[in-house]
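The complex is shown incomplete by one protein chain, all other protein chains being positioned as in the whole.
Entry: chain A
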Amino acid sequence: MSEWLESAITRAQGINDWLAPKRAHALDLLAKTKWPTRKTEAWRYTPLRPVERTPAKVIRDKVDLSPVVIADLSAIEVVFVNGQFDQAQLAKTLPAGLSIALGADLNAAQQADALTAFSTIKPERHIFGLINDALAQDVVVVSVAEGVEITQPVRISSLLSLGAESHTRVQVVLAAGSKLTVIEDIQAQGDSLNTAFVEYNIAANARLEHYRFALQTGSNVAVGGSHFNLHDHAKMNSTIVGFGSELSRLDTDIIHAGEFADAKLNAMYLLDGKELFDLHATVEHAMPNGKTEENVRCIVADRSRAVFNGRIHIHRDAQKTLAELNNRNLLLSDKAEINTKPELEIYADDVKCAHGATVAQIDKQALYYLQTRGVSRSKAQVMLNFGFINELIDLMPNAALAEWIRPIIRERFAQMEVK
């Protein structure tokens, strides 16, 4: 077991709050879990050295940080600074039907519900999820009442100052027929460590539009997850944008717990330098007539390393499932590395399921075509790389977010090119 984990466990043992039974359970499981090594399949390509030697520490002093401004986006802000929920940054009045509160501040009945629901969607196999269960100091609960459509997006920001450690946790509950957009954003200033986990329970006929921006770079360690539970006719559309860092790992789980649920997941990550980004995306089709469409695209430059594990598990009762997984990767350097592993496990006999994974270099014909029009080779490469990702950005339902992220990605490609 690592020294860091030992200290985390000691800290967790000192917490005594409304989540005590769940925290104790997580600590029990952690005690039985072996610290992952290269021989642990789920961490094979993602060494945990940066966590083992991290000097990041819990900063209790109040630090003033606020989320980046996104033009034309008027969001309801849920802000964590170094792991602490900053109540002052939350609007005093919320749209009718939407409630956002610290779990500790809920009334007894609400708190009992939140306690029951806590950590039921996120699978127990995620070791950092268990650490988050035990350590997340401020747990925020976001809920939308039955049939209510909230037009203003809710943005959950995890902000970290230099050298900070943070464990943030949010439970999002969409009641039947409701509609909500949630943006998860992590902004870290360096040498930090964070685990950011969000669980979504999407009731019958409810619709979730979801974004997760993991744009930490450099010496930040980010290990987190977004986990979704879909009931009958529920729909979700998720977009993930990631830059790598010393260690970036994201686990997503989508569970089709009801029939006729519909999940879309578009993920893109762009890595440079010695960065690493690892996406483990699991889809569980537990019930019939579900639909999943997953597109994952990755560009690796320089000596960076990308890991993608895309598992689709179709249970025996999940007849008439439609599932598609497409993973395309672009290598910009001989020294960059891509480890991709689509895994389909199908136990139902009447399903349509397709997957594909490709690793390619830049399209030489397209490069030549652009050059014959006078565009320089380096500029043409940037355009083509951008084009590869832009196809997924074009699919983002929120135009303000698409317009915000486009120049950021373009800028990153321009930097990649200099080397």
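As a working rule, contacts are C-beta pairs under 8 Å (C-beta built on N, C-alpha and C of every residue); 3 or more make two chains touch, one makes a residue touch a chain; residues count from 1.
As a working rule, contacts and distances are computed from a predicted model.
J.: For the chain not present in this complex, what protein name does its UniProt entry give, out of "Spermidine/putrescine import ATP-binding protein PotA", "Carbon-phosphorus lyase complex subunit PhnI", "Iron-regulated ABC transporter ATPase subunit SufC" or "siroheme decarboxylase"?
T.: Cross-referencing UniProt, the chain left out corresponds to "Iron-regulated ABC transporter ATPase subunit SufC".
J.: For the chain that's not shown, point to the residue among A:P21, A:G147 or A:G387 touching it.
T.: A:G387
J.: What does the interface between chain A and the hidden chain look like in terms of residue numbers?
T.: Interface residues of chain A facing the absent chain: 363-366, 368-377, 379-380, 383-384, 386-391, 394.
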